[in-house]
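Can you keep this structure in mind? I'll have questions shortly.
Presenting chain A:
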Amino acid sequence: MLSIENLSKRFDTSLDHPLFEQVSLTLSPGESVAVMGESGVGKSTLLNCIAGLEPVDGGCIRLRDTVVTALDEDACSRLRRSELGFVFQAFHVLPHLTLAQNVALPLWLLDEKEAVADRRARAMLERVGLGPRGDDWPRHLSGGELQRVAIARALVHAPAVVLCDEPTGNLDPERAQGVLELLFEGIHNAGAIGILVTHSRAAAAHADRILRLTASGLVEDAG
Partner candidate 1 sequence: MRAWLVLILMLCWPIAGVWASDFAPVVEGRPMTFPADTGAHPDFRTEWWYITGWLTDETGTERGFQVTFFRVGTGIGAGNPSRFAPRQLILAHAAIADPATGVLIHAERVERALDPLAGAAVGRTRAWIGDWELVLDEGGTQYRTRVTSDAFDLDLALAPPGPPVLNGREGFSQKTPDPSNASYYYSRPQLAVDGRIRIDGADLKVSGQAWLDHEWSTEIMPSQAQGWDWIGINLSDGGSLMAFRMRRDDDSPLWAAATLQEGTRPARILAPEQVRFVPRRRWQSPRTGAEYPVEWTLELDGRTLRLEPLMDDQELDGRRSTGIVYWEGAVRVYEGEREIGRGYLEMTGYAQRPENL
Partner candidate 2 sequence: MGLFGSGTDAALRHIFLASLRRRRLATALSLLAIALGVALGLAVQLIHTAALDELGRGMRLLSGEADLQVVGPRSGFDDAVYARIALHPAVAAASPLLEIQARLPGRDETLRVFGIDLFRVAQVTPSLLPIVETATAGGEDPEGSDADRPDRLAALQPDALFLSPAAGTRLKLDAGDAVAVQVGIGEARLRVAGSVPGAGVGQVLAVMDIAGAQQAFDRIGRLTRIDLRLAPGSERGPAQEQLRTLLPPGVTLLTPEETASEVTGVSRAYRVNLTMLAAIALLTGGFLVFSTQWLAVVRRRREFAFLRALGLDRGSLRRGLLAEGALLGVVGGVIGVILAYLLTALAFSLIGGDLGAGFFRGVAPQLRVEPVLTLAYLALGVLAGVAGAWLPAREAARMVPARGLRAGDEAEVYQARPRWGATLIALILAALLCLLPPVGGVPVFGYLAVALILVAAVLAIPGATVGAMRLLPVRGSLVTRLARARLAAAPGQAVVAGVGVVASVALAVSMAIMVDSFRDSLDNWLTRMLPADLYLRASDSGASGYLDPVAVSRVAALPGVEAVRPVRFESLRIGEVREAIALIARPVQDTSGLPLVAGTLDPPAGPGTDPPTWISEALADRLDLGVGDPLALPIGEQLQTFRVVGIWRDYARQQGAAVIELATFRALTGDRRTNDLGLTLAPGTDPVGIMTAIRATLGDRVSEMILPGELRNMILEVFDRTFLATYLMLAVAVTIGLFGIGTTFAALATSRRKEFGILRHLGLPRRRIGTLLALEAALTAAVGVGVGVVAGGAIALVLIKVINPQSFHWSMDMQLPFGLLLIFGSAMILLAALAARLAGRQAMRQDAVLAVREDW
């Protein structure tokens, strides 16, 4: 259960002008939502706030019994490590690690034994259709393939919440379709909460609900 209550965030600490305020949202496990909105409205910032990467100026975020907004930085780090998964527009696949190592990265951070991490990472790669390529290097992969690796990495440690920031922004529509199907299938199968920030209505359509972020809060998308 993830609940966001009356979240507000200003542009910058120096400015009084709010980026958004009174954002409230409650999501249950297995539920996914797409957040749309104009450029600069703070969609990525909202994700960052949920992940504890940026401080909030008001309101409260709660994941199960944990008040995310009350955690210090290191506690946030631990929370991200165990409960969150990320998929970015830029794939952030480390070029100097093999695919399997890239996917194993969250497990390493969770102190999983290397052999176990490797097994689970390869199983995850299998699920995103890159099974035989665990020992390949990222430079040999296309954009779509890289994003599949990123999805595998976001799901490998069975997080409670998967945060996706324009995951198909760098992909052509055809590839984007496949990646999104894979992503949401993974989220649903894992019983995780999925939050997708996107400009693309086609992408948003994969989520259970579509919301629109405005300066005064989240509203149901009128379509």
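Convention: contacts are C-beta pairs under 8 Å (C-beta built on N, C-alpha and C of every residue); 3 or more make two chains touch, one makes a residue touch a chain; residues count from 1.
These made the cut because all candidates are chains of the complex that A comes from, given by their letters.
All values derive from a computational prediction rather than experimental measurement.
As listed, 1 or 2 are all part of this complex, and the one touching chain A is 2.
Across the interface of their complex, candidate 2 is touched by residues 45, 48, 51, 53-54, 73-74, 77-82, 84, 86, 88, 90-97, 101, 104-114, 117 of chain A.
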